[in-house]
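Left out: one protein chain. Kept in place: all the others.
Moving on to chain A:
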Amino acid sequence: MTFWRSVAAQASSLRVRLLLAFALLGVTTTAVVASGSYFQARTVILQQAQDAAVMSLTDQLTKVYPIAQLPPTQNDLDLLAQRLSDREGFAVVIYRDMRAQGSQTPAPLSPELRAEVGDGQIAWQRVSQDGRPWLLIGTQLRLERPDGTAHPSGLEVYSVRDLVPEQQSIDQLATRAWWTGGLSLLLAVLLALLSARGVLRPVRDLGRAARRLGEGDLSTRLTVRGVDELADVARTFNDTAGTLERQVGELRRMESDARRFVADVSHELRTPLAAMTAVTDVLDEEAEHLPGDAGRAARLVSQETQNLTHLVNDLIEISRFDSGTARLALDDVDVGAAVTATLRIRGWTDRVRADLPPAVVARLDPRRLDVIVANLVGNAFRHGAEPVTVRVSADPDWVTIEVADQGPGLDPEVLPHVFDRFYKADTARTRSEGSGLGLAISWENARLHRHGERRGALVAGNAPGGGAVFTLRLPRETTDTGGAR
């Protein structure tokens, strides 16, 4: 089945179809012309042979007259048959029941021929006997009267001629016709191949260019050759690719403008925020002594300033990822120890169940690992439910860190957007404690670790028994490739 389908696909390819069309055209034309001329030539050859034979027979027969005796003796008939036979053929002479023949070959006289001859006409017929073609010509010998009428004498003469020479020249014609047909088929195939190449090369070029364009090479252009439809297609392709390149360039420029704007704004905010932080530090100290609303306001301002500082720092971090300037500070790190340190610094050691095998050493950026683990565990506390588990495992190529909680898990609708920037799973809760950039930054941090084809990844999912599971996979060997995204 598959074989036949592939054969059908082959057969319907443009090249094969062109080939078939040309071959069919060539063969048809040659067949019509060759067979037409063959049949005509055959008719002419046979007609000439027949006419000449009839002519020579009637010439010979006029020398038989005048007839002096009827009925003839057998001897008379034999003599007449001998006189009419030559090396091209022999004669059969019939008188009523008597018959004389100039050759031992049996003459294949057909009843129809006898009937036509009996009606007083010269008649002839081609017959085939033992695979050889024969021409039979028959005539009565009639007796003329002085008044112009003629009476049958009862004598009938049949001339039997071999048509083998004619057959040979006709066969030669046929052989020549077959050769002509074969040569024209060959010529048609050659022409078809030539024209298929002419048509298929631009098509192949077009296909290759379209594939390159699809792979993202927007500068792909075709060379426009000639003025035919294919050249039109190439021109349209070039125009389309040009428009596409221009528009994509425009979009990229706008996107990078927006990113630069965010980066610039974040940087501009850093200086006033530093000043504000200094002021709120003082306020924090004084808040204890401030009465009522003034104290609450002072604490609120201090808290929001902290949040704002957080947000601006996250934004600066994100803009580093976007501009590709984020760099890894690689070190050989004992992953278990690093995770323990992260938990201890934040005071979570008692609340987290940690499964940390000893001596898992990987080359990675410890600060970024700290950011990711802290973010994941913090999220687990904030959105999930305790107990939270951190499990580290390793194989020769990868280090895997799983952070799981026992909460309700992630909504399937949320799952694809978990790592989006400022994505809020709960729309009712417009303000959360985090900046809304934590998971996005973690994801970018994970992807920054790469070694050859291996690239770090952060995946969100749900455990079979309920609860969200975030899985971080980092290559054990990381080479800093810069900010390549």
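One rule holds for everything that comes next: a contact is a pair of C-beta atoms (placed from the backbone, for glycine too) under 8 Å apart; a residue touches a chain by one contact, two chains touch by 3 or more; residues count from 1.
Going forward, contacts and distances are computed from a predicted model.
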Name under which UniProt lists the unshown chain, selected from "Polar amino acid transport system permease protein", "Carbohydrate ABC transporter membrane protein 1, CUT1 family", "Anti-sigma 24 factor" or "GerMN domain-containing protein": "GerMN domain-containing protein"
Touching the absent chain in the whole complex: find that residue among A:13, A:73, A:103 or A:479. A:73
Taking the entire complex into account, which one of A:16, A:143, A:262 or A:354 touches the absent chain? A:143
Touch assignment to the omitted chain, from A:13, A:110, A:307 or A:325, lands on A:110
Which listed residue, A:31, A:79, A:262 or A:311, touches the chain dropped from view? A:31
So which bits of chain A touch the chain we can't see? 8, 12, 24, 27-28, 31-32, 35, 39, 42, 46, 50, 54, 58, 61-62, 64-71, 73, 96-98, 110, 112-113, 116-117, 120-128, 133, 139-147, 149-154, 157, 163, 166-167, 170-171, 174
